[in-house]
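Just dropping this structure here.
Left out: one protein chain. Kept in place: all the others.
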Amino acid sequence: MSAEPLLLQDHLPALQVVVPLLGSVVVALLRQGPAAWVVTLVCAWSMPLIAFALLDQVMTNGTISYALGGWPREVSIEYRIDQANAFLLVLVSIMAALVTTYMPRSIADEIAPERQGWYYCMYLLCLCGLLGMAITGDAFNIFVFMEVSSLSMYGLIAMGRDRRAMVSAYQYLVLGTLGATFYVIGVGLLFTMTGTLNLYDMAGKLEAVENTRPLIAALAFIGVGIGLKLALFPLHLWLPNAYAFAPSAATAFIASTATKVAVYILLRIVFSVYGVNIAFGDTPAAAALLALAIMAMIAPSVVAIYQANVKRMLAYSSVAQIGYIMLGIALVSQTGLTGGISHLFNHALIKASLFLAVGCMVYSTGITRIEQMAGIGRTMPATMGAFVLAGLGLIGVPGTAGFVSKWFLITGAVEQGLWWLAAVIVFSSVLAMIYVGRVVEVAWFREPSGAAVSPRKPPLEMVVVTWVLALAVVYFGFDTDISAGVAGDAASLLLAGYR
Amino acid sequence: MSIVNEIIANYNYWITIFLMLSGLYIVVAKSNMIKTLLGLAVFQTSVYLLYLSPGKILGGTPPILEKGIEVYSNPLPHVLILTAIVVGVATLALGLALVVRINEAYGTIEEDEITAIVDREDHAE
Partner (left out) sequence: MRLDTILRVCAKLFIPFIFVFGLYVQLHGDYGPGGGFQAGVIIAAGVFLYAIIYGLSAAQRAVPKGLVEFMVPMGVLIFAGTGIYSFVVDTNYLDYNNLAHGDAVEGQHWGIFLVEIGVLVTVASTMIAIFYAFAGRGRQ
């Protein structure tokens, strides 16, 4: 044994991934619902502590590089943390901590007791995979963590109480695996061309093989693969049913983290590894992305208006919000990218709080259809109040977080003289107003009927967590230092690339 | 004749492309869930070949350190593909497990029929 005390702060990058992994192992050994939840809670709350410590280290000392196994970077997996992914780590781990706090009674209500242990096990594995994707600097390691998170996500979704949950998990499995395989094909081509899998080294070696066809093919493969994972319209087909039928708490967690991490992977590959010149210089990537982003902002919003199931409506809205993030990327400018990244952060808050509010409602009444929600705002004012507040954020009302990111996007569009694009953003926001407004109208302005008349009281922790997130939506509408400021730093870092 | 020679010389890539496309075709065209999953497995297998091809060095030995051996194949792709195979097995097992459960719940594994049932449930909800 070494005489010195164990200095864990040097090993925070590894701990960020290892703690949830070990937690899932312990949960799998315990397998009792309540005990499993306590272990999950401890692991989940240690995550933001580690993530904030890492963010702090990055802010003061710059990029952290952690060599797994102590091998030099060329031959091993490197964990590489800069401002962009430190920010993402904070986001994912806070979401995990909050949703875990929210979870136990909602899960006990929706999942059979003998399966709850496995639920927590897969939840922690999913968290481990997502954090691993965010933290690693190795292209193949990203794939491995992607599959860790995806496989556990398929399991989480299949645990929904409706039998359609299994079908949607199966469909997600097929499409998700196709996406991951496309990604691996792209990485394989890059590996063939550069001889390395380390993203940082890869960026340095790409210049020598610039303008070769495998390089562009690799970009296309990776774009389609990650596009499937982040549900870029029209590759979103797996998402609505998966979100609609997964257990409520799982939906909130997946909706606020999984697609965001996939967006980060795309940003990392396109901007840091390829660099703006190769990725957007000679290829029609920007134009194609812009077209897809505009379609994604409009079409799913229209579909959302006609949904009967409130969770599926929110799911379609998620696809639309991904469109905003993609728009920020397609603008390829500092302002646009800041808007995209801050929308990534804001949308995670907004959607988590909306899904959590719906989870409270499902717990109290079992209602999932919008027309059954008549008058529920009067019988469950606390829950539906949070829903309205977060809904305002989704629309992008000034004073909410949604407005900040949309403002950046509109500014970015106008900077490039794309006035019509600003109109598209506003139009999409109007569509959001219609589908959020429809729920608000039913919930608040009609007489309570059916199951909505006498809901059982939702547990305190569920309401509190929902409100914490809803208030955060308002808070980040005023305090833009954290969301937009850090997002701006991340954007300039990504635009600069690794070279 | 040089094109023909080039095609023959790169036969491993042609096999990769063939496997990739046939796997993708099976996934898209087949309604039976087990067949879809098998197509997925074929598609993943093509990737193994894509990775292994550039790792082989002609005249190279297996990558084990011995005196007097200078040229050896790149071991990295093998390690990567070992991982990918495990991931593929896990995906296939989970997929098949889901299909078993779906069959128990719906009494069929034809995706068309299940989609029809799901649509009906959506409307009856």
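Letters A and B mark the chains in the order given here, with residues in each chain numbered from 1 onward.
We take it that contacts are C-beta pairs under 8 Å (C-beta built on N, C-alpha and C of every residue); 3 or more make two chains touch, one makes a residue touch a chain.
Since this is a predicted model, take the numbers as computed values, not measurements.
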item	value
Identified contact with the non-displayed chain, of A:21, A:81, A:344 or A:470	A:21
Touching residues on chain A - with respect to the absent chain	1-2, 4, 6, 8, 11, 14, 18, 21-22, 24-26, 28-29, 66-71
Absent chain, residues of chain B that touch it	62, 64, 82, 86, 93, 96-97, 100, 104
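Just so it is clear, only the chains that are shown with their structure count from here on.
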item	value
Centre distance in Å when chain A and chain B are each reduced to the mean of their C-alpha atoms	27
Residue numbers on chain A that touch chain B, as the complex places them	140, 143-144, 147, 151, 154-155, 158, 163-164, 166-167, 169-170, 173-174, 177-178, 181, 184-185, 188-189, 191-192, 197, 241, 308-309, 368-369
List of chain B residues in touch with chain A within their complex	20, 24, 27, 33, 36-37, 40, 43-44, 47, 50-51, 54, 76-77, 80, 83-84, 87, 90-91, 94-95, 98-99, 101-102, 105-106, 114-115, 118, 121-122, 125
